[in-house]
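The complex appears here without one of its protein chains, the remainder shown in place.
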Amino acid sequence: MSQPFRTEKGGRINRTEQLTFTFDGEELQGHQGDTLASALLANGVHLVGRSFKYHRPRGIVTSGSEEPNALVGIYRHGDQTPNLRATQVELYQGLEAISQNRFPSLGFDVGAVNDLLSPLFPAGFYYKTFMWPKAFWDRVYEPVIRAAAGLGKPPKTPDQDTYGNIYAHCDVLIAGSGPAGLAAALAASETGAKVILCDEQSEFGGSLLSEVSASIDGKDPSEWIAETINKLEQMDNVTLLPRTTAFGYFAHNYLALAERVTEHLPNPDPKLPRERLWQVRAKEVVIASGAIERPMIFPENDRPGIMLAEAGRTYLNRYGVKVGHKVLVAAACDTAWQTAFDLADHGVEVAGIVDLRETPPENLMAIAKARGIRVEAGCMVTGTLGRKRVKAALLGRMMTSGNVASGGQISCDALLMSGGWTPTVSLYSQSRGKVVWDSDKGAYIPGASVQRERSAGASKGLYGLQEVLEDGYAAGEEAAKAAIGKSAKVSYATATGGEAGTGGTLGALPHDRNASRVKAFVDYQNDVTAKDVKLAVREGMQSIEHIKRYTTTGMATDQGRLSNMNALQIASDSLDRPVTDVGLTTFRLPYTPTTFGLFAGVARGDYFDPVRKTPSHDWVVENGGVFEDVGQWKRTWYFPKNGEDMHAAVARECKTVRESVGLFDASTLGKIEVVGPDAAEFLERLYTNPWKKLAPGRCRYGLLLNDAGFITDDGVIGRLAEDRFHVTTTTGGAPSVFATMEDYLQTEWPELDVWITSTTEQYAVAALQGPKARDVLAPFMEGVDLSADALPHMSVKEATFCGVPCRLFRISFTGELGFEINVSRRHGKMMWETLAKEIEKFGGTAYGTESMHVLRAEKGYIIVGQDTDGTVTPQDAGMSWAIGKKKADFVGKRGLDRPDLVADNRKQFVGLLTKDPKVKLEEGAQITTAENPAIGTPADGHVTSSYFSPALDRSIALAIVKNGHALEGKTLYVPMPDGSIPVEVTGPVFYDKEGARLNV
Amino acid sequence: MSDLMASDLITPDAGEPPLLSINEVSILKAAPLTRLSLRLREASLKAAGSAFGVDLPVLPLSSATADKRAALWMGPDEWTLFAPENTSQSVVSDIEGKLGAEPHSLVDVSERSEAIIVSGQRAAWLLNTGIFVDFSIDTFPVGTVSRTIFHKSPVMVWRIGDEAFVVEAWVSFMDYVSGLLVQSASELSAA
Amino acid sequence: MLLVYCPYCKVERAETEFSCRGEAHIARPSDPSQTSDEDWVHYLYMRSNTKGIYAERWRHIHGCGRFFNAVRDTVSDNFLKFYKAGEPMPDLEALAKEAGK
Partner (left out) sequence: MKRYSFLELAKNAFSAHQNWGRQWRNPEPKSEYDVVIVGAGGHGLATAYYLAKEHGVRNIAVVEKGWLGGGNTGRNTTIVRSNYLWEESAGLYNHAIDLWQGLSQELNYNVMYSARGVMMLAHTVHDVQVSQRHIHANRLAGVQNEWLSPEAAKEYCPPLNISKNIRYPVMGAALQRVGGTARHDAVAWGYARGADALGVDILQNCAVTGIRRDQNGAVEGVETAKGFIKAKKVGVVAAGHTSVVMEMAGVRLPLESYPLQALVSEPVKPAFPCVVMSNTIHAYISQSDKGELVIGAGTDQFISYSQTGGIHISNHTIDAICELFPHFRRMRMLRNWGGIVDVTPDRSPILSKTPVPGLYVNCGWGTGGFKATPGSGHVFAHTIAKDEPHPINAAFTIDRFRTGRLIDEAAAAAVAH
């Protein structure tokens, strides 16, 4: 028979729409409007998973997002998403679900042997064992533990879905759409305030969706919900977000919501994101997150078929599902009785109501009696039978002695329990509010507001429908008033029925069983029992934080929403201290587990980080260039021709530059225009070098330190006019140099009349380097005399290139005659293509960063960040010449005088030549004085740059070596795994030491 | 305020196909224009404004426009000046001529950034997929201009109409900005 | 993500538009050459790192570019005051009292 546990009528499911789905391969039927859980229950399936540690058979316990047991994998696109709650998964045609943490099958799981061995596995057992033999931990114990642990299987293939993001601002954000949230939304929206109402469920209404015995304004709750939603939908100022969980409450009323956009659809349009992250800045927040029911802690309280009473009621009234044919209700409070009554009204046999209380309320007794329901007062469940589904409950009765006496046994196929209610204070706590203990309610409720929020309804411990509604309206009004200063009159709906219940219990129930033989579960998923909590306390764990971490209670995927209060009470009893003294663990985000993809959002592939390209990019791609990532930039690394490897390409490129001409894209270098009457004074204070006497039209190499005295950046600076400099920086250093300049300008020297503007992207820069550079350039230039006299090395002129304005620098980072042409970015492509074509005539080549590195290393020019590492001073780098000797101060000057910076034995910048010219050192290799240093010998330095030099036809290297400047001519060693490499210390300049090639 | 207040300066680039064109929103590349970064002290405000042809706005995040001119407040001593393409030299000489020795800095940044025009009923929504700024018309009225962050890229947003925005980014970031906007808009055409 | 008010732009914006630059009112010694090593290390590195009310520097790096100062409670992360660079350090105790700390 299909869906044997479906009621005849009622519920919010669409009975005319039949859906087929599978669970562990078995085909089953459900209806539109079902969750996977309700559909499974309709088919009589309670056993849905295995527990974490003992692999005990487990069934559905709740009907909401707090579900600890019914975690399943859902297949889509050939892969599965693990650990989804069956209670939240909306049913669609063709849904494929699998159970988890069992092998080979749910019904027969070998892991269940753990249950038999459980006496060996109390809380924290692993801290006490697996220590011998030592080597077994990595090889045996840990792999076994790891394989046994974990719930579902992780996805195996990259996620095909996309995730969206939206930033939103609103006046009032309402989290939760039960009667409190709906009333708040009505009241707040009426003022014109911008309202966002979200609820994690597929439909708005919260607990009202399963309420059939109360009425609001004389209407069925479902009718009132429909009218309310209809009203809210009409309003422009209201955003309704179903399937949206408020999962994080951050500082400054910043909240994060996860909207599930397509998960519930059988064939979603791939253009839609699977989920969307809402990052909302709300002026005011109303937390209307309701309350959840608490399980009771009795032995074997974890069998499939044992559920929360309210969940039983929800399955019945909302989903049209009977959780059993013969249902026992065990409670310590009133609300569970209503479940029994509703079940009875649907013709379900109620095996009895077992109430812990000696004298349950008269009116309930009367109703039960009228329906012929057996009531056992002053009675509790002391155990259950049935492995894969509960078969019967053992009853106990509290004696005046304080002991429990057996009260017989009742058979049933479902057992509904209720230990009372726990307000959902997660979001309030995340907002950094401190909950307070309400002893009347036996619950923690929100205390004072720390941020601009208020709780309403059951989330603050109000339970009567009428008072919840009133509270909701008031909260909405108050929030709107606080946000926009306006209030509006809304008429409050009035409810009849739905009165607040009384009663409740916390902690483990007493029983007459052998305590050491039975398990009463506190945290279902993590298999934490009452015994475990007590053991932790016995072992000295006195803080609830220690108890949590030692037993892992509250650390499962429901984050203790079902278990925390009971664990706390058990700890409190064991410690003999009031609950309030034991403390409470911290509520953290996310409210429910939240998809990584949601956080990552659009940041993937090319959009993981901006890809910054220079104007030569397309040309480089067409010409087979290879790129490297430098920060966010793509720079050309080298240009292999005819199957060359990097080594061959670089050798050819270098050789060509030295013999003829090379073209290099220098656009990524940072460029800053420093303008104003005090421009020179500013640079004087910032850079080590003197600037005031630099004539317009000339350039100088600038060295920048931090105030500690270490080199942070360098670059050529050209003076364009008295009051205007063109500063260049390293590619990676551009933003930080700019920020440093602004910092000194704005906060140290605001009196200076000078401003800086980033022009990095205003210009495209082509470097032409090599003896033929002038010949290549000349045909395109106008307005400038390129001769050595008119435009000597280290000068700058404004001119035109192919008719477009340019800044022409005569500078060189290769040691050859060189020009850097800056044209506006738009003309960069034209410039590059023009020059690339022209150099062909001279047998020239385009070259990349690798050749640039080799060429400059042959000349001993440093690269900040490669040859320096933040610990190198100008003196260390052999650049004392760059320090303006007469300057009273510059950034870093004072730092340079500190004891260690003037001490002997500093590491200094030198060249190294291997004795064997064919041997190229490895960059980063260490340098020692001893040929075969013992392990632990401190190094004297390291190789910072190392290349094969085509110009010298041998290897060269640059290094930082202790007292290096004094060691020229000496032999040092580079110890490598297969022996030491002897090297001779030299000056850092290997090629054209006199610089003759520059000045042509 | 007119709907497209700066329409004579910010125009779609006729040579470029639309990056996106659906009912709810369109994204068009804007034609090139002259952009200057002007920095000066309060004393020189008036002179600079009259030389440029529009008073420099002093209200934070505001802009001022005149025929073929726009001045955008970027900071307390910083303005971006917009003028038609290829007029940079004349604008510069007008301003430099007027300011003379008064301390200031005028730098041509015409090519540093590119602009796109994002307009349509869902334009603000689309920007909010990557920008945390309240674009409701009361808090970000037409004429408001602001630098901000779009996902991982710095941008500048200038509202030129109720449902029209100019979004500028440094050139090397524009592929990222426009690409992501187009991608995020794709759900608008989902079934 | 904090919301930071820029006293120049006069708007509250997301923290991601700003960069935080550490403790405020640590002046660079006016004559470094006359500053002892001990004093220099205090300028370079020593920080109050206060638990509680703290004056710190921010820059509206993706906005107007200005540096300014803010007083923040480093426990609650709430801002108590924003003021422009160059303005004197406010009376932190008075601010704390005002904020009911």
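Points to keep in mind about this one:
Read from first to last, the chains carry the letters A, B and C; within each, the first residue is number 1.
The definition used in the following text is that a residue touches a chain if its C-beta (ideal position, glycine included) is under 8 Å from a C-beta of that chain, and two chains touch if they have at least 3 such contacts.
Not measured: the values here are computed from a predicted model.
Contacts of the undrawn chain with the visible chains, over the full complex, involve A, C. Considering the whole complex, the residue from A:E96, A:E499, A:D609 or A:E833 that touches the absent chain is A:D609. Note on the undisplayed chain: of the listed residues A:N83, A:T244, A:S289 or A:Q451, the one touching it is A:N83.
The set of chain A residues touching the chain not shown comprises 52, 79, 81-83, 119-120, 122, 125-132, 134, 137-138, 142, 145-147, 149-159, 161, 248, 250-251, 254, 256, 279, 432, 515-516, 531, 535, 538-543, 545-546, 549-550, 552, 555, 557, 559, 586, 588-590, 593-597, 599-601, 603-606, 608-609, 611, 628-630, 637, 708-710, 865-866, 869-871, 895, 898-901, 922-926, 928, 933, 935-939, 942, 975, 977.
Panel shows chain C; residues 1-2, 15-16, 19-20, 22, 37-38, 40-42, 44-51, 54, 56, 72, 74-77 of it touch the chain omitted from the view.
Operating definition for what follows: only the chains that are shown with their structure count from here on.
In whole angstrom, the spacing between the mean C-alpha positions of chain A and chain B is 33. Centre-to-centre separation between chain A and chain C, using Cα means, comes to 28 Å. Multi-chain contact residues of chain C (touching two or more other chains) are listed as 1, 14, 65-66. For chain B, the set of residues that touch two or more other chains comprises 78, 132-133.
By the touch rule above, chain A contacts chain B in their complex via residues 164-169, 194, 269, 271-273, 279, 281, 602-603, 606-607, 609-614, 632-633, 673, 675-678, 753-763, 824-826.
Across the interface of their complex, chain C is touched by residues 60-61, 74-76, 78, 132-133, 146-149, 154 of chain B. For chain B in complex with chain A, the residues that touch the partner chain are 32, 37, 39, 41, 77-78, 101, 103-113, 125, 128-134, 136, 139, 151-153, 170-173, 175-176, 179-180, 183-184, 186-187, 189-191.
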